[in-house]
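Every protein chain except one is present and positioned as in the full complex.
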Amino acid sequence: MFAARAHSRTLPFSLAILAALALLGLLPIDQGMRYIVVLSMAWGIAAVGLDLFSGYLGQANFGQFAFVGIGAYSITALRSEANVGVVPALLLTMALTAVLAAIVGAATVRLQHFGAALATFFFAFVLFNVLGGNTLDPVTHSENGLAVPPLSWGPLDFSATGEWLYWLAWAMLLAAVLVTSNYANSRAGRALRLIKRSESVAGTLGVRVRLAKLSAFVFSAVVAAAAGLPLSLAIGYLAPETFHFSNSITLFAMLVVGGIGSIAGALIGALIFTALPQLMQGAGAAEALLFAVIFLVFAIGLPDGIFGLLARAWQLAVRTPPGSRLAARRGSGASRVHVASAAPGPAPADGLRGPGGEDALVAEDVSVVFGGVRALDRVGLRVRSASIHALVGPNGAGKTTFLNCVSGLLRPTAGRVVVAGRDVGRSPTHEIRALGVSRTFQNPSLVPDLSVLDNVMLGLYGSHRWSLVRDLAGDWASRGRQRAVGEQAAAALEQVGVPAARWDVLASDLSLGEQKVVDIARAIAGGSRLLLLDEPTSGLGDAEMGPLADLLKRLRADHRLSILVVAHNIGFVQDTSDTVTVLDFGRVIAEGEPNRVIADPEVITAYLGVAEVGAEVSA
Amino acid sequence: MGLVGAAAISGVAVGFVYGMLAFSIVLLFKASGIPNFAQGNIATFGTFIVYLLAARTGLPLPVAIALGFLGTAALGVVIYLGGILPRGEAGTLNLAIRTLAIYLLLFAVMNLFWGVGQPFAFPRFLPAASVPVAGVSVSLLSVVTVAVALVLGGAFWLLYNRTATGLLLRGIADRPEVARLLGANTARLSAMAWLLAGLVAVVVGLLTVPTALLSSDMMDSFFLYAFTAALLGGMTSLPGAFVGGVAVGVVSNVVTVLRGQEISILAIFALLIAILLVRPDGLFGHGVVERL
Partner (left out) sequence: MKRSFWLLSTAVAAVFVVAACGGSGTATSSGNGGATAPGVTSDTIQIGTTSALTGNVSGPATLTTNGAQAVFDKVNATGGIHGRKLKVNVLDDGYTAPKAVANARTFVDQPVFAVFGGYGTVPAQSIVPILEQAKVPYLFPYQGNPYPDTKYVFLMMPLYRNQTAAVIKEAIQKYGKGSVYALVGKTADTPQTVQVAQQATTDAGGKWLGYDEVNQGTTDYTPYVLRMKQAHPDFVLVSTTPTDCARYVTAMVAQGALPAKRILGLQTLATESFINAVPSEASDVLFAPGPNAAPSNKLAADCVATVHKYSPNTQVTMETLWGCGTAQVLVYALEKAGTNLTRDGLVKTLEGMHQIDAAPVLTPISFSASNHVGESSMYQFTSSGKQLASAGTMPIPDVKT
């Protein structure tokens, strides 16, 4: 089930809002209004951080405001008790928060069923009690609250009534938006969005899923802690009630109404939710009701929030045809890609030969037992290098299970799986990926809200060494690599025959057949050596089947790829494969050359239940 | 019987209350895949209905309770039809967020219309007797709570595991398209699940209100512990909810009596994290299998 869709490259919208806020700051508005906007910006910082975790990674986090509280109290305590300057206080606080978030996150990212959501909410509850409790009393002064020392720097007065607090908050908001936007639109961000779609698939592409989730959690927590600085300066006085755990729910409401997964939406939500109650004074208790109704209506009917509405309106207004945006875009890898037909394609490999020129894949006596069910029963298989090996069988025969074993999603109960001379039976998915094994899926598992090109770039996730810090620093820090990745992805797309006009289309707008082809592009983009294809032909019409067969043959011939393909269509198998293995109820019932295997009576019985061959076999 | 023992017994008593609320969360989760954050407030809402009918309009209490059941069951169905069914394919995160919005909505409604003068004392429906259990006065209310919990728990366990309807209910959470293909009317089944959740909610509310006093935020603190109990037991395990509840109740009360409230909250948090680290699906739950 897909969570709400996220949006790529929304920075222009966010910057527009920031520009408007800058304009507002220059106007002579009264103190009350100024204060409200500063508060909104502080909330906005926290919301932007949360958006990365909940909008792009799609995980619930109901403890975000607790980190704002940690930030506020830590910075203030350091400044007032330990006489630390504001900048070191901020940095120390962010480091402290990172450590704390890493600890909490390490436990919560493994949880299923909204366990993480509750655990973070409980964390917020614990923090609220600790802030008001005795354990940290010397630091927090518990219920007495903590007065925030006013801040000034030379002639600049950042205190609550000073002019410059507005600009401090604004600058911090700008920084938060830029860094978060870099994260969301980078390789790391794409990986998060893939994890949202399917953690297993992400694993097979080389993503260290738990680490990625933890990093995102720590990031959003640190951003929230930074929001504590403008918040504490604005209110002037910290009390535990200010950081009540219900505020984390309010943050979520902001995201939903503003538009989750767009960063700009976080800004919109924060501004509306903080400013609106002030403008609606006098409504009293009815205000809370209206708030809740708006929240619910948006959650149901407008899951893309206000941002979604604006984006759609914008598209109508600007009215660019889909393809030409490709040329107009700056700074992303796509524009640097030229449609070069002579592109070398995925890194040519020498087939996947082990040290002794062995076969690409050897499976011996592989068994998988689930409870009482034998999904695979002593399956043996041998894929020679630079060959196409088909794996066929009726539904439920265990074909996908076998692929799962080879790619590391499943550990065989017994038997050996050897890839290029290495036993990978107990290896994690990303290690197997690093050996050059890649696969496609029956259910393509493309990221629906990423473009075709972005999806294929994910195939290159494991192929370059990278760092999150580089991603956070933005496009300019890694322009060369971005371009290289973009070109390789483009080349893979050309290889599989996806026209350039479609590269900018969101994966959710593709037909199933197109998705499968893009899945293959993603699999070969990273320069793989053993390709596992899970039913690439199902859903394709006759016209599309031919080019696909040609593609496989090309990959075998030009790039010496070893391919294990699960297919149903006998004609396709006959046309492309060198060898065929037939599975039925988890056991191998036939193996050998396609023509011979197809005529095998046991195979025919398994497939058709009758002794005669029908018109299945096409020429 | 020392202080600790007495605290433990009281912990079991309150643990069954947490457990019942957790039970209602799990039963809905098993049928819909959504953790219902509004469950606590549905319980409060239902209790308010009974209170208003009995204390303000003067209806006899049993009649008020019956009407309260009716009303809350209807509320559950309304929430489903109005809040969950429309665009129901939006994903579990979005649906969970909707239940958050409903939580806020119910709270705002109760505060706006019935808030003035709270907390209210609910009319007594049980004699104020108590049973001495090893030096602790265990109220009749607690005994009744345990009894009701066991009966309800047993009944629903039978429903989910031994009847066709129950299997269908579990099926629609796991794979709604398949269930539909098998002829199940998924909308009707889901509505039924929400209706049942509403009924159980009123029961929980009525068993809580004598000690907690009726106010719009009556269930707030219970809810947190109940959710913790559900997670500890495993979000897919009905008996697990009670085990989790009793665990939370006992740990909380014993540590409070020894070390005070702040430490007891930290203790529960530590317990939650510890159990989830070792068994991410809870003590008795099972994971979700992803279809690739």
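By written order: A and B. Residues from 1 in each chain.
Assume contacts are C-beta pairs under 8 Å (C-beta built on N, C-alpha and C of every residue); 3 or more make two chains touch, one makes a residue touch a chain.
Everything numeric in this text was worked out from a predicted model, so none of it was measured.
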item: Of A:A6, A:A288, A:I432 or A:L493, the residue in touch with the unshown chain; value: A:A288
item: From A:W153, A:W314 or A:F370, residue that would touch the chain that is not displayed; value: A:W314
item: Option from A:L23, A:L316, A:V469 or A:A543 whose C-beta touches the chain left out; value: A:L23
item: Hidden partner chain, residues of chain A it touches; value: 12-13, 15-17, 19-21, 23-24, 27, 29-33, 35-36, 39, 129, 132-134, 142-145, 147, 160-161, 234-237, 239, 241-242, 244, 275, 277-279, 281-282, 284-285, 287-288, 314, 318, 328, 330
item: Touching residues on chain B - with respect to the absent chain; value: 3, 6-7, 10-11, 13-14, 18, 111, 115-121, 128, 130, 136-137, 139, 141, 210-213, 215-217, 220-222, 225, 249, 252-254, 256-257, 260-262
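We adopt the following convention: only the chains that are shown with their structure count from here on.
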item: Residues of chain B defined as touching chain A within the complex; value: 29, 35, 83, 86-87, 89-94, 96-98, 100-105, 107-109, 111-112, 115, 224, 227-228, 231, 235-236, 260-262, 265-266, 268-269, 272-273, 276-277, 280-282, 285, 287-288, 290-292
item: Chain A residues within the chain B interface of the complex; value: 1-4, 54, 58-60, 107-108, 110-115, 117-119, 121-123, 125-126, 129-130, 133-135, 198-201, 249, 252-253, 256, 285-286, 288-289, 291-293, 295-296, 299-301, 303, 400, 404, 409, 441-443, 445, 534
